[in-house]
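Attaching a single structure in structure tokens format; questions to follow.
Only one protein chain is missing; all other protein chains are in place.
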């Protein structure tokens, strides 16, 4: 195992990795931009290095500065977290050149999977199903028209180098194709430096289900089952779970999708932790979407149901240790085997306002009480008094729960969300409470279009008048600072009054 | 399931039960004394009832008031937690008389196990091993002398009605017997209203290992394995774990002790959750000690390794539902079966000062940040700003961790204790960090005499001079409120200075 | 004590209510009346439970209430945004708002101005994009609340803005 590791990230994932390093007895080095000097990650790390101004381009994306920091502090390896440089093949190569271990897959695997068209070709060659469409970028409008016609509308245009919904256009009829192609290509060029676009059949209201894989440097590769990530806003996941409600009904799907994911990862020469994303249509056909060659934000749900610590395994694998966990359906006789127990759900607590188009809400956290108790896990990157910077992703913390069944996990998550107190900025905490109460969510009817229907079903909420009165009371008292006046003198007389009140309320 | 349940307790266990009720969709009613009006339990419950002054005798021990509160609020059942009225057979009977379900075993089982001599007789009749000694209280000094001589010194005198070390005396030779008998009897009379004392052979440096049992009202009874509770101060447990390090070496011991516990519980007509406590000597002989007819403080470690929620099972069983989990070694074919995964440790965070004979330290909590992240569970009954009352037990919270192995659980607990911030009162938080670093603890060499040797081994700690300098710096700055002056102007120039400093420190 | 309360709904606009708090024999009594006439009268006790948190008991029912800034009050985890106002001030302000012929477009979130899409004096449609603000990797286009003319632009591309900052005035 390494003696010292640098964490090339910020926020909750930096904290997550620093905790894992501490538990493994490895010294941790945090890097920080000007906005993050007082971050939780800097406080929790053993060492910390300043790497530049708040702008990510000048700090968390600055390969040279991060590699220099690792060398200056004597770190033997770098954990990239997710986002930033985590899927940057040049960074992985720069680490290698500097004699520092990159905790992740080989640079070649990152590069292949970084190109959507290359990844599609690899999946097809490996015999995994992909969404019908072109294998390479389309060259001309005429070619696009011919392909779209043969696939049948609606189709989807996607940036070859892309991700996160940029350079993506849904096209419902041929008349719209030319304009959409132009828009998608120019958007892709702006976002990724390449205007290459390809054409796919549009899968209507798909589920987004992904498979976690884990491979060592000695050729062992296993999958750790699925995560259902259909609930998304602006093509970004907000709530994830394992098992997928679909797998609960159709257990064989986990094995089939797991096998497909292993074929793809194996063809890419993959090792370390990675995720193969699929779309699943209404008939439970699944199609390879892309592979994320890094730790996923939502990895805790897999950890909770399998009992495996993915970050610890990332460290061990990068240090050359062999994977000792086996795939149970392949080698049920050799222990330990991957097992899935109970159900886990994760809610991504974002600094954003779900009542106003999820607009970001950076600023100072004036109040913070995190939930705990049985089955609750909080991976947080913030604290009371922290100023959430405007420059980065709005993820504050991930609230995850485990329970013996999906139904109990929903109840537990609801309880935990209610306990969570975050003040000073707006968050999506209560939005999740509403999702958990939604009929379609509870029955597991999920798709990436879930939120459209959800907002309609939810409508406006009627506030109980007594709760509203209590809120008004506290607002008024807090404003006037008169709270003390009504502190109770809990006497025997008053106690009788309470019992009386309790009794009379029972009679009503 | 019940519609509404009253929680006849306070502190962390009231919060634990209220959380379980919320997750089960059952309304909760808290009771509170004058000292607990603003307690976390009152805040988290759906309803709350004042039951009297701070003195426990006039509030949490007042059977009539609690039963009246349950009736006034329409609670169908009462959860007694631990301590207070939880092992009071009259309370269980008063509940029944008032038509309220007592969430616990039958009153008869509580009564039998409440008498140490009756419990011993029952265990002997059931064929379970007990510490050699008298079956009933000794009547005369002559009888005691004869018995002690036949057992061989050292012997232990114990109160028949007792617990918690009161009315207990170790006697090393016959010359001391008469005085010890007199002292033990009068202490027992004062503490329990009965001066009856019996004689046992003293087991030298025993381990304290207990077995969790769970039975429904339909005759199904299973055990959920052991908890190692050897680390005690003043005969009170402070750190518990599952599996016991002894069982890790001798797995058959879990089955043997589990079977003995089931014999005893079955003979007592037991149902609901209960714990059979044993002493284990150096040769791994085990002896029945007593049965606790209630939920145990340390139940979370069992929950973490088995995945079963004991409080939820208590509710279901009291509501008449059948136990659906089977004993794996008896019926491995019928799922679900009890399984033990990984390792769990619990530290009881007390308001006390381990550096001064564990003196209580009640008062206001001026600062509180609880740990979280992978595998960490906090069951807390306090919050920042809460005034820990002088009238009750000093337990603030229970910090529990789960990890795949004991070694990793120790590392995780150490990490979590480091993250925990509690200010304003003294606690035993750092004392646990020292225990986790202790050589004997790490190698699993445990006994109830553990702490005696521990304090000798630990000795005085030498503080790193740089850490001490940093503490002095903050103390001085906080005193002078000059902290702002030294906030960094993180410029490129300074960054180079840091890198320089980092480099030079590497060279040293 | 009597006060006027304004509850800011999510998208549904604001509504008013009246709160009266009295003391009877050491016990607090609240009367809360919504503008539609719905009303409750309840005995209560209220206790500070840490900074910014209150435990309120209303005839045996327990409410955990937290107060964050900007009038955000959470009751058992559900947040209401409310203002407590003196009734006279409220009426005066309402009148002032009605009299104004011009409207100010304010930043909906803190961030950086990426592009200004209009010029001073330019005629705009209701709903036309005026300015783009970016925060946390998300761009937000502010739209004109009405048809009219751009009277003033109080910011420029590249500027940092706080939530609520007036950016553009339309007449």
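Labels for the chains are A, B and C, by order of writing; each one numbers its residues from 1.
Everything that follows uses one rule, which is that contacts are C-beta pairs under 8 Å (C-beta built on N, C-alpha and C of every residue); 3 or more make two chains touch, one makes a residue touch a chain.
Everything numeric here is computed off the predicted structure, so don't read it as measured data.
Colleague: The chain left out here touches which displayed chains?
Modeller: Hidden chain contacts in the full assembly come out as A, B.
Colleague: Any idea which of B:328, B:360 or B:453 touches the chain not displayed?
Modeller: The one listed residue touching the chain not shown is B:360.
Colleague: If the hidden chain were put back, which of B:378, B:417 or B:446 would touch it?
Modeller: Among B:378, B:417 or B:446, only B:417 touches the chain that is not shown.
Colleague: Please pick, from A:48, A:62 or A:268, the residue that touches the omitted chain in the full complex.
Modeller: Final answer for the missing-chain contact: A:48.
Colleague: Provide the residue numbers of chain B that touch the chain removed from this figure.
Modeller: 234, 351-352, 355-363, 366-367, 390-394, 417-424, 429-430, 433, 460, 463, 465-480, 482-489, 494, 497-498, 501-502, 504-505
Colleague: Which residue numbers on chain A touch the omitted chain?
Modeller: Spelled out for chain A, the touching residues are 30, 37-38, 42-49, 73, 383-386.
The definition used in the following text is that only the chains that are shown with their structure count from here on.
Colleague: How many angstrom between the C-alpha centroids of chain C and chain A?
Modeller: Centres of chain A and chain C (C-alpha means) sit 32 Å apart.
Colleague: Between chain A and chain B, what is the gap in Å from one C-alpha centre to the other?
Modeller: Roughly 37 Å separates the two chain centres.
Colleague: Determine the centre-to-centre distance between chain B and chain C, using the mean Cα coordinates as centres, and give it in whole Å.
Modeller: Each chain's C-alpha centroid was found; their separation is 48 Å.
Colleague: On chain B, where are the residues touching two or more other chains?
Modeller: 37, 44, 47, 49, 73, 383
Colleague: Residues of chain C touching 2+ other chains?
Modeller: 45, 47-48, 51, 53, 57, 60-61
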